[in-house]
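Next up is a structure, given as structure tokens.
Shown here: the complex without one of its protein chains, the others still in place.
After this line comes chain A, so read on.
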Amino acid sequence: MSYVLAVDQGTTSTRCILFDRRATVVAVERAEHPQSYPRPGWVEHDAARIWRDLQRLIRKVLRGVDPSQVAAIGIANQRETTVLWDRSTGVPVAPAIVWQDTRTDVSTLDAEFLKSRTGLPPATYFSATKIQWLLDRTPGLRERAERGDVLFGTMDSWLIWNLTGGALHVTDVTNASRTMLMNLTDLDWDPELLDLFGVPRAMLPEIRSSSEVYGTAGAVLPGVPIAAAIGDQQAALFGQTCFEPGEAKCTYGTGGFLLMNTGTTPVRSSHGLITTVGYRIGDRPPVFALEGSIAIAGSLVQWMRDGLGLIGTASEIETLARTVEDNGGCYIVPAFSGLFAPYWHSEARGVIVGLTSYITKAHLARAVLEATGWQTRDVVDAMNADSGLALTALNVDGGMTADNLLMQIVADFLQVPVVRPMVAETVSLGAAYAAGLAVGYWSDQRDLRANRHRAGSWKPGLDSGRRAGEYANWRRAVECAVMFSRDGQDGLR
């Protein structure tokens, strides 16, 4: 028996999953890592700790399996999160700056220029200003980076560099497309952008496809080909086998991410979506995607647990929310990292509105789940407007799909059925597929499609008058989040 090993290096946890040829989960190991919030708006990770976690997880997941039985390893990762490390010691020069971090300033950036070059709006979300921030504030760092003594990478680069004992400094095109340094036309680092952000070329990894053998792993997985690297949300698109233009999925983890395959030409959004690379298999043409990014979905649930202590585990949000019929008039806009798609308002901050003495923690729990529902509605509306087609069903995946109430809320708010595929861990599955294809473990994409089955679905049910009223309230709540920001006077852009 042989397997493919997928790594899902996410925002809150790292997972290793062993898949068999029928794409079923054989073994799972997972480790949560700490989120560090040293100041308001700052979010950091310890990259060295994440690498240690990965080594331990690989050993655990392979219990009873010989590395020779592993046909390939594929890596999916949290995107944009920025790691800078010393080439000779392999030690990170600073804590990794996480994608949710809002410490950088993007107010002076030229939106039109950036959008045309990279497909991305100016936002603290992407890597470029994070690298710039570190280089500007750490004495001597830029000089070391110019000499190539300090390297940049997103988590994929960092892990591959470590897995190969420092032999390979590469990234894939999906991850590179989120740095705000890659030109979407030729898929290479753009000299003008590097100049704009003051990022030396010498510190950047080589951009490769998402599915090819980059090299072989060292000590922890001797001789196993490293055959895929792909951003987690793109991996989920691939794992859901959305191979045809027009096919889309939404992944609910820390954030929520709706991606639609747009084929081999990049489509520019006029409704606040991102143009991004979906995946690239070997030397085939790259496939692009439109993306609606929601910064805070599951992490709002985590905040209820860790920040407020109102629940003991994430799942209890559903138990608590089900003790009431409705939100009692209360709405939460979780603009913890500003608002992402379709608003792109980095200065917005979270609000809870509609409070009266009537509101209990159960209403808050309901409002937490509804916030994910309405944010999904916002990005789906934008996607429909951009594509000129109305989505007829929403394919979902990720940890939050365990929440039946949430899935019903999403169906109700979108007024379309919500469909869950048989593997909820589609991020890992996508990484496994991309790696398996590269080494011939699976023969082609049609092969993969046959593994896909519906595991569950939720039908829309909410009365349309009620839905319209609730949606109007949500929009007013969003305006409050924007109004509260320092430059809120401009209103929604």
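Going forward, a residue touches a chain if its C-beta (ideal position, glycine included) is under 8 Å from a C-beta of that chain, and two chains touch if they have at least 3 such contacts; residues count from 1.
Please note the rule applied: contacts and distances are computed from a predicted model.
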### Message
Suppose you had to identify the omitted chain by its UniProt name; would it be "Amino acid ABC transporter ATP-binding protein", "Glycerol operon regulatory protein", "L-lactate dehydrogenase complex protein LldF" or "Fe-S cluster assembly ATPase SufC"?
### Response
"Glycerol operon regulatory protein"
#### Entry: Options A:312, A:388 or A:465, residue touching the unrepresented chain
A:312
### Query
Which residue among A:94, A:352, A:422 or A:462 touches the omitted chain?
A:422
### Summary
Across A:59, A:147, A:201 or A:454, the one contacting the chain not displayed is A:454
### chain A residues that touch the omitted chain in the full complex
22-26, 28, 312-316, 318-319, 399, 401-404, 422-425, 453-459
